[in-house]
Each structure stands twice: as structure tokens, then as C-alpha cells.
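Of the protein chains in this complex, all but one are displayed in their positions.
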Amino acid sequence: MQVLWGCRRLPDLSGAKVPEIAEFEREVRLALSRAKGAFDLVQVPMPGALDVHGASSLNRFGMAIDLDACDGCGKCILACMQENNIPLSSKGERDAGRFMHWIEMHGGAPAMCFHCGNAPCEKVCPTGAASHTPDGLSTMMYKRCTGSRFCGANCPVGARKFNYVDSVKEGLARKFNPEVPLRSKGVMEKCSLCLQRLQDHKHTQMATRPGVEWRGSGLKTACSEACPKNAIIFGNWLDQDSPLVQEAKHRNLYVPREIANLDPSVVYMRGRR
Amino acid sequence: MKYLMAGLLALLCGFFLADFLFRQQASEVKTPGNIPFDHALHGDSIGLDCSHCHTGVTYQAHAYLPSKTDCMDCHRLPLTENPGIEKLDSALSRAEEFPWVHKRVLPEHVVFHHGLHFAAGVQCSDCHGSTEKIQKNRYGGERFTMQSCLDCHSGKTFEGRGFKKAAIHCGACHR
Amino acid sequence: MDAILNALCCLMALGTSMFLWHRPVSIFKETGILALSLVVFGLFSYLTVDLSEPSLEYMPFRMLALCICFSTTSLTSHKTRYLVLSQVLWLWVEFFGGLTFVYHGLDMPWTRIVAIGAGAFGGAFLSHISREMEFLLMVYWIAVWMFF
Partner (left out) sequence: MYRILVYIGVALLLLGAFAFGVSLWEGPTAWHTDVRTFWGIPISLFVLWIGLAHAGTLISAIFLALGYPLGRRTSMVAELSTLCSLAVAALFPLVHLGIIENFYMVVPFLDARGNFSNLRSPLVWDFCCISVYGLVSLLFFATHLFSEKFPDLKKLIRPMAWLLFPLVLWVHTIVSLDFAVTFVPQWRGAFFPLYFIAGAIYSGLALVIILLTAEHCRVRVLEKLMLGLSWFMAFFWLWEFLLKGSFSFEVVFLGAVVPQLMWLRVIRENAFGRLLVAFSVLVSLGLERYILVTPSEYNAAEYFSWTDLGLVSFSLGLFTTLFFVFRAKFSSLLEGEDVVMGEIVLQQDESDKESEKVTLPEKNDFSILRLPLLIGVLVTLLYVVWAVSVENTNLAPLSVVNVAPLCLPLLVLVACFTLCARPLWGISGKRVKLVCAVLAGILGCLAGAFWAGGSSDVSSGVVSVQEVDSPKTVEFIWSSRCASCHGQDGKFNEKFVREFYPLPQKLTPVRLDTLGEDSLVKVILDGRVNMNPYRGRVSEDEARGLVRYMRHLAGEGE
């Protein structure tokens, strides 16, 4: 039965070697040295509510990356790895040019999943493992994933990462954050916009202050916390006094051309207006 | 004809057998120590609610279990004329500081916040059964399945209780 | 695409369809003619329309389907059957083409699909097809192509 339903087994951490943090830092430096080409950006208006049936009219979470402030130091990548227990990639993977990093540098600017409101990856996922939340997150349900990699093939910006190796057994994974489960071999993963933080924040508020509408105010993703230049701003696009809207109001917003008409929640900021 | 019947029979039997074998199993965890704990004695009968011992249940993700001190709050004095009581008290005094420690039955990729559900008006007994039902010395006799969660979230169960329909998208409870 | 181009398409389809199914019917002749007409259609749409427009990338095949529809009117045996089949082919091209568009954010050409479907369905009930009926069908197809 464990064999048949192996997909539901927990990663067995006993005895597996756990990498040092230094190794993660080294890999981030390596990834920075192999940064991908810059996106061809096009200007877009500020994201509004999702136009999907059943979408939330209160919350749509997203981020804005300030291209003027960012100097591509890569601290966000490391922070993301530690928040989300992202494993190191094996030698073979690196040679194939693949890292598990959810954030990658594209021409000196960080790029993660853009959480498209009309996400192509979700349309083609056969099992429904990739699905959307009403508040604008493109989530990944690891236990439901069968690893067909259709989503990866259909992501225009290649934000999706596939667990080619069993990172736990290989001693490449480290559970920095007990709140986030480790992913098993053969599963797709990508930036979750720190879903766990959103969930915890929401649940605590709804339990202790019932009746108060949850707008996710005061919340930050790991990358935006870690950014020394404060170039990554997380917030709620539908909340006028969220730092995101406050900042994005008088900036020009850009997204990669490939996804310009897919209504992304994560955008780049450049120049003032 | 008889083969047809046999085939149909095999089909049905196979289905139910496999369903029985592969269904979500009840995970039962024994509590350490040989203190048979009877929820019925500690519940409404003496006007205590679950949160007295499971202190997190009303407002936190985990319900938590009482420490030895919590038990001793009441058991400092012999509480009843029941002859067994000395045995209990001595057992308690010998017990380690945290007598009740058990493995979480919730899978790691599932999020469940007790306080949230308490705030929504869900009673402990709705999922865990009434204090009379809960087995002695057992935990998790209940069969928690995703289906039971979904049924309540999509308003199929507990019609009378006036719960709001809750989210059923994956991201609501899974990470 | 503007009306003149559409009209041109119909004309070309009609023209090429004239060469099909002349007795003696031989595989080489028919496939050859079809392949050639495809080349013609392809070059035509390459020269006239802007192919970066996704909804045009299957032009030649739609024209081929239309051409086959036209050609069935000149058949001698099993006319009804092939009339239906050829319209189903057209329907096929349109429907699955439209399906891919739906996934790219465009919308399905429902009216056209329904119209062709109706044609195919209705055609199945024709006991025999007179010259007038052939003419009417051709007009119907041209109308579908031009206006839907």
C-alpha cells in the first residue's frame, strides 16, 4: 500500500545529510553568475480584481519589483529558499542549467511566478494541482501533482521548477521552515507568494478578531522582507492603503511581453509619473 | 449467464474491498502513562468546557494538551470518595511534567486552525464527537477525511447550524 | 479580413473544386489536385493576410474544406453521404481551430460553427440532390464563409 500510494508518503529525514547554509549561499552566487537574459517589458495598468467567477472583491495579493532600486544582490533568492525550504539542485541539474530557485535573476532583476490572473499553467494541469485562490494566488497542491510537467511547458516565462531528483534522499534539502512541507521527487513547484504566511495571518485574525475583514495588511513575503533596498513590495492590489498601491500609484508598471495579456499580479516598477 | 453474475459480483466485491483497504485510515495514538482518562467525567457534568485543558482550542491553531500542572490544579485535593482516587493522585504525582504528548494526525500539507472554526461557531463535538463518545485513552478515533471537511465547507452537513459556506479551493487548507 | 479577400477565397475554392472527381477517379489525380490547391491557398493567404494574426493561421485548410464541400456537388454516387462528410470536415477544422483560440484568449466562432453544423445535419436528410439544391448549398456555404 505504501508502494501504491507512495505519493502520499512523508519525506523521511532520518539519516539524510542536511546541507549547511553556506552551500545555499554558494549556489545563489552561482545562479547569479548565470543570470538569464532580461525580459522584454511592456507597460500595463495597475492590476484590479480578478475577472473570474467567485473571485474575492476585497483581496488580490501581488508584488511590485522596483527596477530602479534593485541592484540584483540576490538576497531575496536566499531568503526565499529559507522560507520555503527550497532544496539545492544536484550537479547534473546545474549542468543542465536548472536551479530550484523560485526567484531567478533575469537581466539583473528578480523574477518569480507572476501569478497570472488568467494563468495558462492552471488550464493545462490535468489533475487540478495548479489552481487559483480567489485572492489572486496561483497555488500548487503538491500532493495532487502527478508530474506531467504540462504546466511547466505552458508557462511563458518558465517560472515553474520540477523536482527531478529526490532532494531529501540526496541530502540537498533542509527544512529551515517547519511550516512548509518538503516536496517529493517528481513534483512541480514554484513561487507560492508565501502562501503559508497569508494563511497563518488570515486564520489568526479571523480567530481572534472575528467580524473584522481580512485585508492582509502588515504582511510581507520573505523576499520583500529580505530586500535591503526595499525594492520588492508586497501588498493587496485592492486595498488603497496597502504599501503596494501607495507606491505603485505614481510609478510606471511593466510586465514581460509574453504574459502582458494574462493579467499578472506581480509587476515591475520603473520611473515615476 | 452465471458468468455474467459472477463478473458483476466480483466487480462489486472488488470495489468495496479496495475501498475498505485503501480508504483514509483512522490514526489512533495511545497516550503515555497508564492513566485512563475519561472525557465524560471532565466535561459538562462539572461545567468545564474543552478549552480548560485544551487551552489553545478557542483561539489558536492547535488545541494543545494539559501539562501535569494543569491536571494538578484540580487534583491537588482528593476530589471524590471513589477508592480509585488515591491511585490516580499518586500516578499523577509520579507522572512526568508533560504527561500527554501525541503525534499530530494532520498531514503536513494540510492547515487546520482550531480557533478559526471555534470562532465560526463549530463545536468541538461536531468533529470529535461528544465527551461521552470519545474513547478512553485513545486519540483520533475519528475518521477525519478530506471529504468530511469538504462536505461541511460546501454546506452539505450541519444544515441546521447556520454555518456560512466556507472556501473549498485548494489554497484555503493546503500548502 | 475584408469582404473582397473573403470573396476571393470563395472563388479560388470554387475554382479548384472544379477539377475534382472527374471520371476516371484516381487517387493520384485527386490527391495531387488537392495538394496543389493547398499550395495555392497557402501562398495566397501568405501573400494577402498578416499571418501573425492567430485566427488566420489555418486559412488554407479552411479554404480546402470549403473547396471539398464545393466539389462534392459534382459527385455522381453517394452524393448525400460525401456532402455531409465534407461539411463535417469543415466543421472539424473550424471547431478545433476555435478550441485552440479559446485557450489563447480569443473566442469561439460559434455562429459559423452552428451554421456549418446545421448544414451538415440538414444535408443528411436530403433524399436526392437536384441542381437547384446544389446551387442553394453553394450559396449557403459562401454566405457562411463571407458573413459568419
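First chain written, first letter: the chains are A, B and C, and each begins at residue 1.
Quick note on the criterion: contacts are C-beta pairs under 8 Å (C-beta built on N, C-alpha and C of every residue); 3 or more make two chains touch, one makes a residue touch a chain.
Because the structure is predicted, anything quoted here is derived from the model rather than measured.
Q: The chain left out here touches which displayed chains?
A: Listed by label, the shown chains it touches are A, B, C.
Q: From the list A:39, A:162 or A:268, pick the residue that touches the absent chain.
A: Among A:39, A:162 or A:268, only A:162 touches the chain that is not shown.
Q: Just one of A:75, A:144 or A:270 touches the chain that is missing; which is it?
A: Of the listed residues, the one touching the omitted chain is A:144.
Q: List the chain B residues touching the unshown chain?
A: 3-4, 6-8, 10-25, 27, 45-49, 51-52, 55-56, 58-60, 62-67, 69-70, 72-74, 76-77, 79, 98, 100-108, 110, 145-147, 150, 154, 168-170
Q: Please give every residue of chain A in contact with the chain that is not shown.
A: That gives, for chain A, the contact residues 1, 3-10, 13, 52-55, 92-93, 96-98, 120, 122-128, 131-134, 143-150, 152-156, 158, 162-165, 178, 184-188, 204, 208, 258.
Q: Footprint of the hidden chain on chain C, which residues?
A: 24-25, 27-28, 30-32, 34-35, 38-39, 42, 46, 51, 54-55, 57-58, 60-61, 78, 81, 92-93, 95-104, 108
As a working rule, only the chains that are shown with their structure count from here on.
Q: If you average all the Cα positions, which chain's own average lands nearest?
A: The chain sitting closest to the overall C-alpha centre is A.
Q: Count the C-beta pairs in contact for every pair of chains, then give the pair with the highest total.
A: Ranked by C-beta contact count, first place goes to A-B.
Q: For chain A versus chain C, what separation do you get between their C-alpha means, in angstrom?
A: 47
Q: Indicate the whole-number Å distance between the mean C-alpha point of chain B and the mean C-alpha point of chain C.
A: 66
Q: Could you say which residues in chain C touch two or more other chains, in rising order?
A: In chain C, nothing touches at least two other chains.
Q: Mark out which residues of chain A touch at least two other chains, giving numbers and ranges.
A: none
Q: Would you tell me which residues of chain C are touching chain A in their complex?
A: 103, 105
Q: If you look only at chain B, which of its residues touch chain A in the complex?
A: For this pair, the touching residues of chain B are 21-22, 59-61, 107-109, 111, 113, 115-116, 118-120, 167, 169-172, 174-175.
Q: What residues on chain A touch chain C, complex-wise?
A: Residues 118, 120, 123, 261-262.
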